[in-house]
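As you look at this complex, bear in mind that one protein chain is not there, while each of the others sits in place.
The first chain written gets the first letter, and so on, giving A, B and C; residue counts start at 1 in each chain.
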Amino acid sequence: MNATRITVWNENWHEQNDPDVLTRYPDGIHGAIARGLAGHLGAAATVRTATQDQPEHGLTEEILAATDTLVWWGHMRHEAVADEVVGRVVEHVLGGMGLVVLHSGHFSRPFRRLLGTTCSLGWRNDAAREHVWTVSPRHPIVDGVDLPIVLDQHETYSEFFDIPAPDETIFLSSFSGGEVFRSGVTFTRGHGRIFYFSPGDEAYPIYHHPEIQKVIANGAQWVAQEGRPHHAPAVVHLAEPEAAAAS
Amino acid sequence: MNATRITVWNENWHEQNDPDVLTRYPDGIHGAIARGLAGHLGAAATVRTATQDQPEHGLTEEILAATDTLVWWGHMRHEAVADEVVGRVVEHVLGGMGLVVLHSGHFSRPFRRLLGTTCSLGWRNDAAREHVWTVSPRHPIVDGVDLPIVLDQHETYSEFFDIPAPDETIFLSSFSGGEVFRSGVTFTRGHGRIFYFSPGDEAYPIYHHPEIQKVIANGAQWVAQEGRPHHAPAVVHLAEPEAAAAS
Amino acid sequence: MNATRITVWNENWHEQNDPDVLTRYPDGIHGAIARGLAGHLGAAATVRTATQDQPEHGLTEEILAATDTLVWWGHMRHEAVADEVVGRVVEHVLGGMGLVVLHSGHFSRPFRRLLGTTCSLGWRNDAAREHVWTVSPRHPIVDGVDLPIVLDQHETYSEFFDIPAPDETIFLSSFSGGEVFRSGVTFTRGHGRIFYFSPGDEAYPIYHHPEIQKVIANGAQWVAQEGRPHHAPAVVHLAEPEAAAAS
Partner (left out) sequence: MNATRITVWNENWHEQNDPDVLTRYPDGIHGAIARGLAGHLGAAATVRTATQDQPEHGLTEEILAATDTLVWWGHMRHEAVADEVVGRVVEHVLGGMGLVVLHSGHFSRPFRRLLGTTCSLGWRNDAAREHVWTVSPRHPIVDGVDLPIVLDQHETYSEFFDIPAPDETIFLSSFSGGEVFRSGVTFTRGHGRIFYFSPGDEAYPIYHHPEIQKVIANGAQWVAQEGRPHHAPAVVHLAEPEAAAAS
């Protein structure tokens, strides 16, 4: 099998504006995620990063065409992502590129465009304890993950999470305030697979947690179609039935 | 619309063997559930009860044929439900009778037969606090229910709950020990609808809680096909295509 | 129960540009659909029409706010629907307005925005015979419909139909050329329900067919939340857990 070509994208804003975040993630959130992926996947993946402050946000046509899985982290700068790049990402996902959306990326423009809903939710940031459980114990995304994952301090996300019915619900989280959240869900859009996974706030060292890294690595592989060119479904003018019958 | 004909069934064991339960539910668990249904549905329903200690467990062919929704509560005496009655209940559900399964009824023979899985789960009974949330806020089963429902003391049920993927997940619960559970789920089997709702242990006065009663009342109506005879799907030897084309 | 307030919308292009269509549908396609709805629903519905050539395409904020179900027919003029109206329709659906999308409306801008995919399909227009079957025989949308519906001459629509996994598949069609199509599917987006139903080309008198009318009438009722104001889900900043526990 070919190595999975993963591009980790980050808006890279907190790192420039909040010294605490840079202390927590000296190489940026993207750097931490990329390191976790490389560590868990080894030779099975090639991992690079891209950030919003780069030309075309680092997501040129060439880079997306050479990406099997795009991992997306954004929070403060969703609306500053250019229309053209949003459209390009959506087109590649519909064409078969895998997409892993993390945490506050639920409000990112590509995710909302692909799902069609508001993607709104409830939240409170007071360092609650989160337990992450699975309802799909044999799903490849859960493979080798020790559950429940207990995050001693994390932001609370809560239902109602305004998403379409997922293809599969993989993880459910509870929070010490009593809230629940569908923290790991999958979707198919066009030819592409999407995995949303909520753990990962900039204010906590979540992406250094080995089980969280393992989930993201599994997800990045599960959404990938290694090496396959991206072509979105298109209208087909059907041949005459005689031709079809002869095929 | 015709009134919904509801039969509330109870194994009626705790009531005979545990004075605390009888103090909590002087008319039996079935009596409390029936009173809640009658109170919430009024003239929209006719409610009767049946118990395992009656002849044919109170579930004769005549009674099931005149039941739009069967509500099932059992815990200690699942294996003592007769094969013939299990088969009869399953046949009526496949034929269109609604089924509401409560709490420990997840292990009842009709439920397991209809779902095909072990229906096993995790549990601990130490009076944890449960929050019941919805992920389907406009589903008729949620109509008029004030959420989250907070149960100050309840038995803990936890994932992994071994059920097939539900048609719809309506409620998710969290527990103060950190557990999560799919506490309200629906299934279609044959022509019948099934609603499983987990709150309701014999050791707590759950069925006196007005929001819990409201959910059960909504569920009993949602699974019902009022007045429609029960006929399970059957093999059809198709007519010749010419006949089909002429229809 | 309140009457269902239905607005039937039509781009109204073929009627102005193709004499055959006007012969087939003297009151327009919208007129025929509205008449079918009124005939089948009687006092249970109030039906009005709106067309693309009206100011704001006939879909002002006031009209949408007073619409429980919007029925959409469009084919040649999708791209001429104004951004503002598209956004308004989407917002009302997310807020709870029902949406019935017919035939070539699969490519309408509101439908594509709500689903997030290309909604492309295969097609050929050579008057094939279509059989419409159900895989959900007790769904309210099928109630009272005599199946299979046989359309002696219709446009062929074929898989692959690029839509997200539907909540429920209601109808499957076969065509005499050998094609198959998911011809009746439902989706939930935000608080709103959507029903897509493919029969209904301008070149055939499909909307005069009583079974087709019955399906559309059932669908218009099934997606409706009569009288309920439209409010899309929004972000909730959760109260402190103590407050939640006291509720």
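Keep in mind that, in the parts below, a contact is a pair of C-beta atoms (placed from the backbone, for glycine too) under 8 Å apart; a residue touches a chain by one contact, two chains touch by 3 or more.
On a predicted model such as this, the values are computed, not experimentally measured, just so you know.
A.B. asks: Would you mind spotting which of B:V101, B:L114, B:V142 or B:I206 touches the chain that isn't drawn?
C.D. replies: The single option touching the absent chain is B:L114.
A.B. asks: Given the contact definition stated above, which residue among B:E62, B:D83 or B:E240 touches the chain not shown here?
C.D. replies: Per the contact definition at the top, the residue touching the missing chain is B:E240.
A.B. asks: Among A:G96, A:P164, A:G178 or A:G219, single out the residue that touches the unshown chain.
C.D. replies: Touches the omitted chain: A:G96.
A.B. asks: Which residue numbers on subunit A touch the omitted chain?
C.D. replies: With respect to the unshown chain, the touching residues of subunit A are 96, 129, 131, 136-138, 148, 150, 188, 191, 225, 233, 244-245, 247.
A.B. asks: Write the list of subunit B residues that the hidden chain touches.
C.D. replies: Within subunit B, the residues that touch the unshown chain are 94, 113-118, 120-124, 126, 128, 156, 158, 160, 162, 164-165, 167, 176-179, 187-190, 232-241, 244-245.
A.B. asks: If the missing chain were put back, which residues of subunit C would it touch?
C.D. replies: 129, 131, 133-135, 137, 148, 150, 158-161, 165, 168-169, 172-176, 178-180, 182
In the analysis below, only the chains that are shown with their structure count from here on.
A.B. asks: Averaging each chain's C-alpha atoms to get its centre, pick out the one most distant from subunit B.
C.D. replies: It is A.
A.B. asks: Mind checking subunit A against subunit B and telling me if their interface is mostly the same residue numbers on each side, over half, or mostly different?
C.D. replies: same
A.B. asks: Any idea how many Å lie between the Cα centroids of subunit A and subunit B?
C.D. replies: 37
A.B. asks: Of all residues in subunit C, which are in touch with two or more distinct other chains?
C.D. replies: 188, 233, 244-245
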